[in-house]
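Every protein chain of the complex appears in place save one, which is left out.
Each chain gets a letter, A and B, in the order it is written, and its residues are counted from 1.
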């Protein structure tokens, strides 16, 4: 028999009792749950960062996985708690756009405003809904599989305004979405945005202090110390330096602009 | 059937093989255990920090959960290994006060000095009792549920001298217990210590470089950039800045004093 799978993605870090409290709430309702950490190192308060992480990781999980996502600077204010189904999986999160990239990928998604407070941990604090609303909702969903029981279905879940590409002829302007642990810089540029960018293409990409003219297929193909363009594993192009940090080499970070000219 | 639940709280960080070795020892004795990380980022050697984390997280776990807590600067010296039952749960830790706040919350707790070395991993090192004593004791306890079999019951488990409040009339002096990942500062001040601190109360709290006069109910209610007082999710008042760090805004950290005047 398949165990219930619940994943956690938060900006809580791992030095505080927050994550441990959420796991305890889940285990109290559903001790047999398999609780898997995706990340607790989302940049603090950074909804876009959380949206990118959960979208990239969740697509590899099986149907009926329940992903709990807590990047929630508006905790305790009017923003709604959300339950969504998308691509056969479930997502439980504040309604602040953190599921935007999941919704982009799964346009058939459905969303419910979680209002059924008999599922909550009482008293509900106004500073920690991860523990008092999101974690228990996930565990109860894994027991009854009835998203309709959590509240009314809604059609206006929040979406983030993602950084947009500006494409004019052979010139593209965009921005860095995030830097990963290795210092690779994810651009808001997907292969389908620039089909001209084949291995033999001639181009010039300016970002931070660097000018990049080489597209490689594997990190190890990049000459030592030279920032190169590469198709990353999340579906975005990235700037990378072989065995080193492109963030450091270019001086660019999340939000930094780039310009790409196809020659 | 409910799986055995074992949690880990340590100051081991996550770059070293220590946590992985402990999990392996548990899995060798009890492969079906659900081993859940609470935190491995307790401040190194900081028993009070560990005491705060495990007390805050453990209360949300179900009965029969076994919490292994290893913040153990005295490893290999005369300090005793401890097994405690409190509130229906079990705790395994060095007898150095790291369970103080659990004991404060559960005055009916019982404690045993772990001496039954047939449960230990041999040879027992003098630098890593987490692996050689605490982890295997947790796994064997989850197999036999007989705390008495681990050693003699004791009545003098260590307690930490927690930072005390000084209350004189409408003036209260206290200290910061810890800073969390977001820079929120936990004070050794609970709502029951200052029932006058209602939302409409007038007060002045001095801490570090800041003077605080506003109590908010949710982080999002605090004006941008202004350090405010808030009732935190662990049962302590906290100093917080909306979407930013109170530690940075006030210059205060763990141990820093504060004075509160109710006006």
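Quick note on the criterion: a residue touches a chain if its C-beta (ideal position, glycine included) is under 8 Å from a C-beta of that chain, and two chains touch if they have at least 3 such contacts.
Bear in mind the structure is a predicted one, so any value in this text is a computation, not a measurement.
Undergrad: Would you indicate which residue among A:53, A:75, A:157 or A:205 is in contact with the undisplayed chain?
TA: Reading the full complex, the residue touching the unseen chain is A:53.
Undergrad: Pick from A:7, A:96 or A:125: which residue touches the chain that isn't shown?
TA: With A:7, A:96 or A:125 as choices, the missing chain is touched by A:7.
Undergrad: Would you mind spotting which of A:121, A:210 or A:230 touches the chain that isn't drawn?
TA: A:230
Undergrad: Tell me where the left-out chain touches subunit A, residue by residue.
TA: 2-3, 5, 7, 9, 14, 34, 36-43, 52-54, 56-62, 65, 180-182, 217-221, 230-234, 242-243
Undergrad: Need a quick check: the contact residues on subunit B for the chain that isn't drawn.
TA: Touch set of subunit B with respect to the missing chain: 11-25, 27-28, 31-32, 34-35, 37, 44-45, 73-77, 121, 125-128, 131.
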